[in-house]
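A protein chain is absent from this complex, but the other protein chains hold their places.
Our next item is chain A:
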């Protein structure tokens, strides 16, 4: 049995269905190996028209493997860094495929799970209250280090992305749609995969549908980069506003803010690297260990 099944249909659409050997899908060692293999296979696939990423579990994807997070110590940082970078390279490869990649979000996609979705060109979710979406890492003393900070800032701009990155806001599909974090909702689970495939076929000859905005020459971040006066003003006032809330007690939101600003200052790939370093710095903090530990005991 494979944790991520690979099925190509008559239209040339490959569906990757995640059904990892655990209660929920997470960024486990199994996931990393399977995803790497799947991406390599997609890159070599002939006659490919699109990719759908789906889940066979009730939830879409739960996020990081928290046992792994809890176990990382200072001496393991290089290994942890390499692991995160390896995973992010696969995300990058996925978004650079010449065909559209669609996330078919059947259930909750939080943290790393939502970062999988962000690496896709198009996100469709079932409009159901159980489908909780968002990047709640800050609540665990971490940051969305698998591209979550950099992708949301580049999608929505610093001003729109900062609040939910700093608060770890959870969204319903309708809210996520309004914000622009997802692109479409469907009414039922049954409609999800057909709609995902239909969208791919509708966009067969649309190069833009297969390309991330930041991979288009001349891309600029919505709302402007760090040199834009309004963004510069935001960058200046964000530290005191954050401090007022945290009183300097929590390293995670501070690091998230710094990485988010890096995302409007540097190119996409460099910002991704800085984001990885930020996650590495947080994963060993007592605050992260405490919050992740508390999450387990909930």
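The criterion applied here is as follows: a contact is a pair of C-beta atoms (placed from the backbone, for glycine too) under 8 Å apart; a residue touches a chain by one contact, two chains touch by 3 or more; residues count from 1.
Operating definition for what follows: contacts and distances are computed from a predicted model.
Asks: Of the candidate names "Peptide ABC transporter substrate-binding protein", "DNA 3'-5' helicase", "Acetyl-CoA C-acetyltransferase" or "Imidazole glycerol phosphate synthase subunit HisH", which one corresponds to the UniProt protein name of the undepicted chain?
Replies: "Acetyl-CoA C-acetyltransferase"
Asks: Using the touch definition up top, pick the residue from A:22, A:48, A:198 or A:274 that touches the left-out chain.
Replies: Only one listed residue reaches the unshown chain, and that is A:274.
Asks: Which positions on chain A touch the chain that was left off?
Replies: Touch set of chain A with respect to the missing chain: 77-78, 81, 227, 265-267, 270, 273-274, 277-278, 280-281, 284.
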